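Here the structure is laid out as structure tokens; the discussion comes afterwards.
Missing here is one protein chain; the remaining ones are kept as they sit in the complex.
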Amino acid sequence: MGDGKKLLSDLKSLVDKANISDNVYERISYGQDSANPDLEPEKIPLVVVKPTSVQEVANVLKYANEKKIPIYVHGAGTAFKGSPKPKRSGSILLSTQGLTSIEMHEEDLYFEAGAGANQYELEKLLSAHGYMMPMNIGSKYSSTIGGAVAINTIGHMVDICLGKLIDHVMGVEVVLPNGEIIETGTRSIRRPAGIDYTRFFVGSEGVFGVITKVRMRLLPEMNRAYVVGFFPDLTDIARAFMKYYNEKLPPPLYGELLDSEACEAPFKLRGLGEPKGDMALATTIGYTQEEADLKAKKMVDVFKSEKAIDAYVVTSPKEQQDFWQSRDNILNILQAKKGGGKLVMTGALEASVPLSRLADAIDYIRKGHSFNELHEAKLFIYGHVGTCDLHGMWVAPVDWPQTKKMQCSKEARLLESELNIKWGCASGEVGQTASRIPFLKQRYGEAAYTMLMNIKKAIDPNNIINPGNLEGDGYE
Amino acid sequence: MNKALKGVVPDGHIYIKGNVLDKGNPVGVTQDMTAWAKELNLPRDAEYTFFAGCGYQSMKYVEGMMGTVKGMKRVGMGMNKLIGMSKAFEKVGVDLATIGAKVAATGKEDPYTKVLASTVSVLQKIGIDIGYMYEDEPCCGSPIYYSGFVDDYRKLANSNYKLFHSLGVKKLIGLIPACTSSLRDVYPKYIEDFDLEVKHFFEIVAQRLKQKNIKLKLKEKLTVTYHEPCQLSRYLNIIDEPREIMNSIEGLELRDPDPEQREKWSTCCGGGGMEASHPELSERLGVRRIDELLKTEAPIIATNCPACMMQLSKASKKLKANVKVMDVIEILDGAL
Partner (left out) sequence: MNRDKQDSEIEKLKKEILDNIQRCWKCRMCVAMCPTHEGWLTQSAAGRLMAINAHFKLELGSEEELSDLLFACATCRRCQERCRALSTDACPTDTILKARQLLIKRAQAKKEKKYE
């Protein structure tokens, strides 16, 4: 347990004092995340720093490495599988939200952004110049580009449509655990074949270094067409997408599903009436509007052939926005008044499955398991069916005893693990560390895990960056 | 009791509570503030009672006090320093508000009570007969509700309710958004069998303009941007009416800020209580909001709340911006 006062005064010589806070409530706020309820007081970070330059980040890391002080790195701290929360006491919480520069290089088809640049602000800026973000996640209003690159996530988007985030990253600027600054990759749209240090850090979940800047290709905006379908059952939606792909049709940009009960609260909020069934949404893209429309029509045909109660191309922008937001603002579900009392999320699942198993996976989440608390809580199923990634959310009244809620949360993790392992997959949206370490060990085996820990030891011998995340502390 | 609250509630809020409960308005003015309505000769009894609220009536005293104190070479006067000085003056038997009023009276026309006169004018022009309680009008108490003095608020609300009944008040037309939302939405929570009808000025006016198909036309063209007060858009949920009215005024060009900074997302200007505890922060909020509104390049910023008007005027002066801050109602009055 370090000495807070000494730490604070040392940091003042490394970082502008306007970028440091030791206010107790500030430290508590940064020391909490959505995955876990209340925090353990002894693990509250000693100080929060928000460097505004890569040099300040390097100064902090060099210092922490020398003094063997743990550092926890946040973009916006919105990852909800347990990685943002400090696992060891006496830590420094380093937020990259002070690194917000954005530079466009249209002549070379790329842009550079500080790791702390807000995803939604970036999206608006790119859109104003005729480009689109190569990712779209529900938390974009709060989250940073650095966090997304560290997890290599594209959120809702279909991986095989435009590629995963790494396919758009041309290079990164990283500060290593010992404080050295390195720059990786290229400024050419042809990225290095063979060894490209970029790949060591994109998707590293912050355990190998602190990403301070990213260079990403500029992706021109495309024409879009929108489809909605209402089905008698989620498994019909799954079969529709299985069929769509089996007919060798080009992947849509988005393929989403939301069960009818989950639709109720968000529909009510937007005046959409009662949902006609379980909802499927798709967005197709094309260089021309005709191309996008053709793909959309094919999607409607497939929907109709798989028992859709109603399926059509959405032409009203407001209607599309309302449907999309009902699916995107998933937390609206917790506004539902059914069952009396207020609701809280007690368990969450996110699993990727092989295409042929989409329908089976839905049945498995619903009834293929024997976890008691999960069966007692209320289940909502939603997710990125178009990229074979399903979400389950279990909600319960706020009055459930804390132990019961924790048990429910644990069971959801176990079920998620089971589902991923069952058909040889791994979750495709939010990372594999912290709460998912038991899964990682089980799925890929001890030899692979030992290799991972050896790599970590080689790059971060004092284990100062996000310690506990690779060990799965707190999630045994 | 105040000692117990030290450190728990900011000094400024405790001072304001004292003023509301002892002097009947948050600023602590003891003189009659209803001079603006004297020549209007409004009846005390009518179908609708106009609730003017303390804000517009006391603003000149606030500015006068700040001016007086500034004149004593204490620059950068924040509300909390002002409060400190007020207390110090009280101790030696001098009422700062009175001095302030004298200073204010020698200055130019009070832009705030002008709004009240315009409001009455509009209501009369569209055929709504209103009464006014003059010096009997109480403070609605909303500042102490937001400070968290809920027990004092309950007492005040109930005593106001008895007063309204005793004066035969049945329907209130509120002007200041915070007062109106307090009377309309919070009073029923703390008063049993609350039976007064409370409407905001815009609700009545928008309805009446449509009903009677009244044409609105300005003598001179105006380009305006509109700042929704937080209490109007997010507490009273009155968003469409003011815009409908402004869009129907011939000769008025309405320019909007960014969609995420207007209507129900309108950015707070920092007025309405924060100046009493965090004056520098309050000033920064005002400057940030003015910056957003200046992007529309409209020479006039229209709003309808005394706190917003003061905050935005102050901020625009600080930035030396070439804009005029005024109340929508004055524009409406000029269009009838």
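Per-chain numbering from 1; labels A and B assigned in written order.
In the analysis below, a contact is a pair of C-beta atoms (placed from the backbone, for glycine too) under 8 Å apart; a residue touches a chain by one contact, two chains touch by 3 or more.
Because the structure is a prediction, the values reported are computed rather than measured.
**Student:** Write out, one label after another, the shown chains that touch the chain missing from the document.
**Tutor:** A, B
**Student:** Using the touch definition from the top, which of B:148, B:188 or B:251 touches the missing chain?
**Tutor:** Checking each option in B:148, B:188 or B:251, the one touching the absent chain turns out to be B:148.
**Student:** Looking beyond the chains shown, say which of A:33, A:173, A:236 or A:460 touches the absent one.
**Tutor:** With A:33, A:173, A:236 or A:460 as choices, the missing chain is touched by A:33.
**Student:** Could you tell me which of A:23, A:288 or A:356 touches the chain that is not displayed?
**Tutor:** A:23
**Student:** Write the list of chain A residues that the hidden chain touches.
**Tutor:** So the residues of chain A touching the unseen chain are 21, 23-26, 28-30, 32-34, 37-39, 41, 44, 48, 50, 76-78, 97-98, 118, 120, 139, 141-142, 269, 329, 331-332, 334-335, 342-345, 398-399.
**Student:** Residue-wise, where is chain B in contact with the chain that is not depicted?
**Tutor:** 1, 3-5, 7-10, 13, 146-151, 230, 234-235, 264-268, 270, 272-274, 277-278, 281, 284-285, 288-289
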